[in-house]
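I am attaching a structure below and will ask some questions about it afterwards.
Of the protein chains in this complex, one is absent; all others appear in place.
A, B, C, D, E, F and G are the chain letters, set down in written order, and residue numbers restart from 1 in every chain.
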Amino acid sequence: MSGYTFKSYLEKSQLPHMWCPGCGDGIILRAYTEALAELCLAPQEVVTVTGIGCWGKADDYLGTHAFHGTHGRALAFATGIKLGNPDLTVVALMGDGDAVTIGGNHFIHAARRNINLTAIVTNNYNYGMTGGQYSATTPLEGKTTTSPNGTAEPGFDLCFLAEAAGANFVARTTCYHAVALKNMIKEAISHQGFSLVEVVSSCPTYFGRFNVHPSPVKMLNWLKDKAVPVQKYREMSAAEQAEHFAVSTLVNKNRPDFYTTYKRINRPDQSAKGEE
Amino acid sequence: MSGYTFKSYLEKSQLPHMWCPGCGDGIILRAYTEALAELCLAPQEVVTVTGIGCWGKADDYLGTHAFHGTHGRALAFATGIKLGNPDLTVVALMGDGDAVTIGGNHFIHAARRNINLTAIVTNNYNYGMTGGQYSATTPLEGKTTTSPNGTAEPGFDLCFLAEAAGANFVARTTCYHAVALKNMIKEAISHQGFSLVEVVSSCPTYFGRFNVHPSPVKMLNWLKDKAVPVQKYREMSAAEQAEHFAVSTLVNKNRPDFYTTYKRINRPDQSAKGEE
Amino acid sequence: MQGNEACVYAAIDCGARFYAGYPITPSSEIAELSAKYLPKVNGIYLQMEDELGSIAAIIGASAAGKKSFTATSGPGFSLMQENLGMAIYAEVPCVIINVQRNGPSTGLATRPGQGDVMQARWGTHGDHPIIVLSPSSVQECYDLTIRAFNLSEKYRIPVILLSDEVIGHMRESLTIPEVEDLIIINRKLPLVPAQGFKPYTPEEDLVPAIPPFGTGYIVHISSSCHDESGYSHNAPQTADNLVRRLHKKIEANQEDIVQVEWFGPEDAELTIIAYGVISRTAKQVVINAQANGLSVNLLRLITHWPFPDEQVTQALKKARAVLIPELNLGQVVQEVHRLNSFNTPVYQLSRIDGEIILPSQIMQKVEEVLK
Amino acid sequence: MQGNEACVYAAIDCGARFYAGYPITPSSEIAELSAKYLPKVNGIYLQMEDELGSIAAIIGASAAGKKSFTATSGPGFSLMQENLGMAIYAEVPCVIINVQRNGPSTGLATRPGQGDVMQARWGTHGDHPIIVLSPSSVQECYDLTIRAFNLSEKYRIPVILLSDEVIGHMRESLTIPEVEDLIIINRKLPLVPAQGFKPYTPEEDLVPAIPPFGTGYIVHISSSCHDESGYSHNAPQTADNLVRRLHKKIEANQEDIVQVEWFGPEDAELTIIAYGVISRTAKQVVINAQANGLSVNLLRLITHWPFPDEQVTQALKKARAVLIPELNLGQVVQEVHRLNSFNTPVYQLSRIDGEIILPSQIMQKVEEVLK
Amino acid sequence: MNRPPIQKTVRISIDSRSCKKCGICYGFCSQNVFTLARDGTPEVTNPSNCTYCRLCDLRCPDFAITLEVIS
Amino acid sequence: MNRPPIQKTVRISIDSRSCKKCGICYGFCSQNVFTLARDGTPEVTNPSNCTYCRLCDLRCPDFAITLEVIS
Amino acid sequence: MAKKTWQLVLAGTGGQGLILAGVTLAKTAVLEQKNGVQTQSYGIQTRGGYSQAEVVICDETIYFPKCDNPDLVLALSQDAYERYRHKVSNDCIILYDDDAVKSDKRTNDIGYPFSARAIDLGNEKVINSLALGGVLKLCPVVAKENLAKVLETEVPAKAVALNLQALEAGYEEIQKWSC
Partner (left out) sequence: MAKKTWQLVLAGTGGQGLILAGVTLAKTAVLEQKNGVQTQSYGIQTRGGYSQAEVVICDETIYFPKCDNPDLVLALSQDAYERYRHKVSNDCIILYDDDAVKSDKRTNDIGYPFSARAIDLGNEKVINSLALGGVLKLCPVVAKENLAKVLETEVPAKAVALNLQALEAGYEEIQKWSC
């Protein structure tokens, strides 16, 4: 064994972190670092790319390489980083706002392009950082600071969206399922091509307080109740499905990743055809 | 009958149009104007929103209201127009570049939000306007001016993408199927909520010349061969499917559109709850 | 009442019924309060997927006849630049509130700055005019939001309200005028018949009377070079006419658009030129200086762009020296230099650490200069 | 060889191995030729979904160690503004080629313009420095692309090559230097051990030695206010230090960065200040003037930003009058005014109809001025 | 596709100023109504064959074909 | 979830400087290892119950809990 | 009132309700026909991080809206205390929470166990009203009765009584305790 523990990837001097008591982000950061340790990856081999948001602050606590970019662009930066040095393990940490609201375009294109990197999206159903406004995953009629009467828009199923965009590996769990989460992240990082882990997460301060309960424990229990394994989910009625979401691996394909395909098609010795 | 013909919606002084001989865009513009005529919509009731591209020039030949915006943003402009005046019939005409490459984010969000408008996307598998570069729909290994050896990226199935994003009505046909196309556009415009018509189209000048044939007739025949009705498509083997695409109505749901939902949730007399 | 809140009240009071935006500190209260208040007046709050879409949506809604606005801060304002140019070029009125924070990039998201003054002028590509206003109190957040809508509707140009974190979050009392006392300008409508109508035909004031979609007139709005019909037209003369007219409609109305405030003794030895939150520091200094027997006054820029050339020139002509304190490394000071054909000594005071400039800091500089 | 093509050759010759972009007229040849040539040197051409992603991808690839570039024109350049600020703030080298067309907005997409000069300086929010170069020949497209990469790597700042449609599509002969004659500067690497390494520690030249990801040093790159470790840090002093250093590393090296060309007689009565394609018109005028017995010379700006204050001041001091012909309504002319403490008469000649300024147009103005 | 069942007499005209000689009408008329001139210009040579299927006018990208049903 | 089948002796410590008193450890330990003080601070009161399921340390958002298997 | 312009800083931790306290003070000033300006600073760490409200109250127009020379600083956290310790004049009172702050015992430092007393009162959330009471006692910028009136409209109905009680307690006890 490598001797790495989750602490090998944390920057102790920056702790305690800024997240609220009971915020799911801490649990997910723990799972991520545990996964890195179990994969025996040196901090020097890993680039953690973050956007802007509560979860986007994760890099501040990490001792891996980090690239803390602009809001919504994490996957575009990550794409450049991975193609700039394909030997690096590149993991993009994004909130639901980052990933599929402002960042939706990069999300679908990274999935389609099949860049060999991993996206870990913490979906807390709102913008935590800016004070709990609704995002593209807030469920219909969800109460937030910009939808005091409830949103008039339904939220994305971002795993389905990734699948339709062509993602190679798609999995979902919650921050309640801490062990499953760690294993899922391991599997995603090990999978070649674009892999997505959606972690339905708990923001007790905003989404929880407005829609469920401000107690972190109640929020986690709520997540536990909503999450059903995909097989079971498929057997549910539409009405039941509307109240739940499927967890576990949802897509598992083996398309070659962009870089592999690019190198196959564009050999240096090959004279370009087409327009001369 | 209203007495409208397709010519009621054309601005004759601007014709002939700038499109190449045999370009699918002319066929689609004909179908669009025929559909408007059969729907008895006055030109004053219709706003045609276009982006930038060959197809994005369509507004130059139209006598409806027109909004010729920036590249990729047609659906965002259209969203504002529709909500600014919900009585208007709003139709966004976009190329594949406009709609799902640069404009991918607005595309998925308009579908999710279910704005009551119609998107007609001409998918000619490349950027015609700027000289035939690849787009997000160019098939894997397609030859274009920026992929002389073939693209290393697979193309989107944009109907599937729209479905995953939550679109209410999704249909696909080709510019070969001129009559079906006209009827499909009629149905889409009549459908409440976000409706998408993907028209797989022919760019003999670039995509055709590089990948199929420069002859418009051969290109149309190629489209005809590739297109199979969705029922038949579903019965095909994966290998056969890879060589074809499904046509006809693919999604037909009846979610209430954004405006209806917004008005239901936010009644003027209702005092806002949530954060006070 | 907070500055940001005053903006929302003003927008609604002058008839705005459509907000589209994407939340960002320190402007988010504008979104939140719009979401709360707009439905009460049958308006719509729309949260878009990003700032590119936000400005596009308000442009669209405005073209469809609704007075529309958005609010953002630096990073979002950068994302709006392409479509800001579209609104200028296609002459679609709308109001953009930029509550400035400390930049560049993500920077210090919760701290004030005045670093977007030049961006507000030059941020989009190509030659373009713009109107930018800068409030320095909660009352002015209200008044200038109204004025922003008025100028936007009158000249068919986006107007930017360049606020800052302190002004946006500051609470002080606000007097809301009676509705009948409000001066509200709505875009003019065409007087010609719909038949043969050309939306981009300029009237005498160089502003075309473009009706909203759906009023019987066929309207063609375009981001490409267009002639009076609104249809694409590529002749050099067409391009020249269009862009020169866009500039002229603003230049010819400088007097109507440009607003400043003079504060303190008329013939002071030293003139401070300031705006936004820092103009308040400067006012305090003018008062304190008077008490100390120093002759200082203030030229406060209310209109940022078009730049108050005339008033600044006057200041440069009259004063022995000019001092420009800004929460940036020197943006307005460059414009002052541009006008300084008098070689009046121009001093600059910059603060970019996310804190505001204190009266004592300006005072010290004043004493240095006047000594 | 075309100007756009020369840019690609130069990029490859000086070691660039990553291009990400989104096609746009009149820059698309740069994308097309990069797609063709980069694979031959084991490089990568990546077509991104938009310009926001394009600049993000080159910033990412650069952080991972590859010299990277993109090309665009006005609308795309507007979309790059937010992340341009990110690259400046986080000090990631990269080169952005803007082949200017006629704007604003979509405008006349196939015609030349010089309307993005001020945008290149001020387009992103917040206080920031930038380096902008402007080629006027195919040879210079090559030479200045090399120089752009060199300055970018040396000072860890994005460098913008501000070309235009005429220069980009013009064909003339090009001499490509032998590889061994090329001066190529690569970013410096840290000399300190990896243990306790802080990526943003400035060295004597104020530039930090940030290694690429993956070399054993842990590197933390950030768009938020950060201290030397690269981790977020919100203290006022940290913000102040960072932004002032970013400016100083450029200001302190003006001499290395600023390049101009003087053309024509040394002590001319009239100095034309021009750049890009219009400097060629101006050169023709200098020649013609000489033949007509008129005393005219040219100060050609090769570096746009930081602005050649010293050289322009010199021109203003020496000449009886200064004339600035531009394909815009007056952008560089404003900077000249800023420096004109001599009250030298400054004349401006604008063309914005998509055509270039002819020698006869400048000549006429010259005759007017010198009469 | 609503192809009318009964044969009709149709007047077919081609606006030569609009036509870009793409060959689509000629290529797809199942009734061989058109022939192509040497330079690619379509000519209506067998109008009586026409079944008014409308695929030529709807497929003509340049709105150059007009069909009029006479009887 | 790989819950070890055999009961182990586990040393459980809580770093009070990190703990934000969210109550998650207490709320989810199926073995009632923790109790909460009046101000919400968790205390390890039944360490011997611990099955080393690791759900408390993996779920603690503040990395405040350390488990060490002694035997 | 001898002094024309009062500058009060209320500093502590996010969640202690200091912004609300500032707003209440400024609103009371307006109720009394004075001018009141309230500003605030906050970190990215809105929850649990540093938070501060500043209030300027004056009979005349207020230009500079911040406290460059405060009369009183309320410091409910060590961080708050440190930030102001060396910035303020010797005349400035620092009223600090004895439970959270280790004071340097400046002449004008006044400690009081706000946290403990708030919990005593039944809810740690009333710490802001408790502190307001103390502030008012030390700096009579507005009348306590007026402030109580405003407070009634600012806090949730069910919390009014407790907050008023806390206000009184602060007002009474600071005097008792500190002078």
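In this text, a residue touches a chain if its C-beta (ideal position, glycine included) is under 8 Å from a C-beta of that chain, and two chains touch if they have at least 3 such contacts.
What you are looking at is a predicted structure, and each value in this text was computed from that prediction instead of being measured.
A.B. asks: Given that one chain is not shown, which residue among D:L162, D:V243, D:V277 or D:A319 touches it?
C.D. replies: If we include the chain that is not displayed, D:V277 is the one touching it.
A.B. asks: Out of D:R17, D:K36, D:H169 or D:R338, which is the one that touches the chain we can't see?
C.D. replies: Considering the complete complex, D:H169 is the one touching the chain left out.
A.B. asks: By the contact criterion defined above, which parts of subunit D meet the unshown chain? Give residue numbers in ascending order.
C.D. replies: Touch set of subunit D with respect to the missing chain: 109-111, 166, 169-173, 277, 280-281, 283-284, 287, 356, 358-360.
To be clear about the criterion, only the chains that are shown with their structure count from here on.
A.B. asks: Would you identify the groups of chains that remain joined by contact if subunit B were left out?
C.D. replies: A, C, D, F, G | E
A.B. asks: Could you compare the number of C-beta pairs in contact for A-D with that for A-C and name the larger?
C.D. replies: Here the pair linked by more C-beta pairs in contact is A-D.
A.B. asks: Please identify which chain has its centre, taken as the mean of its CA atoms, farthest from the centre of subunit F.
C.D. replies: It is E whose centre lies farthest from that of subunit F.
A.B. asks: On a C-alpha centroid basis, what's the spacing between subunit D and subunit E, in Å?
C.D. replies: Computed value for the inter-centroid distance: 56 Å.
A.B. asks: Just curious, how far off is subunit B from subunit A if you go by their C-alpha centres, in Å?
C.D. replies: Inter-chain centre distance comes to 31 Å.
A.B. asks: What are the residues of subunit E that contact at least two other chains?
C.D. replies: none
A.B. asks: Quick check: what residues of subunit C touch more than one other chain, meaning two or more?
C.D. replies: 32, 35-36, 39, 49-50, 52, 75, 82, 86, 105-106, 109, 111, 222-224
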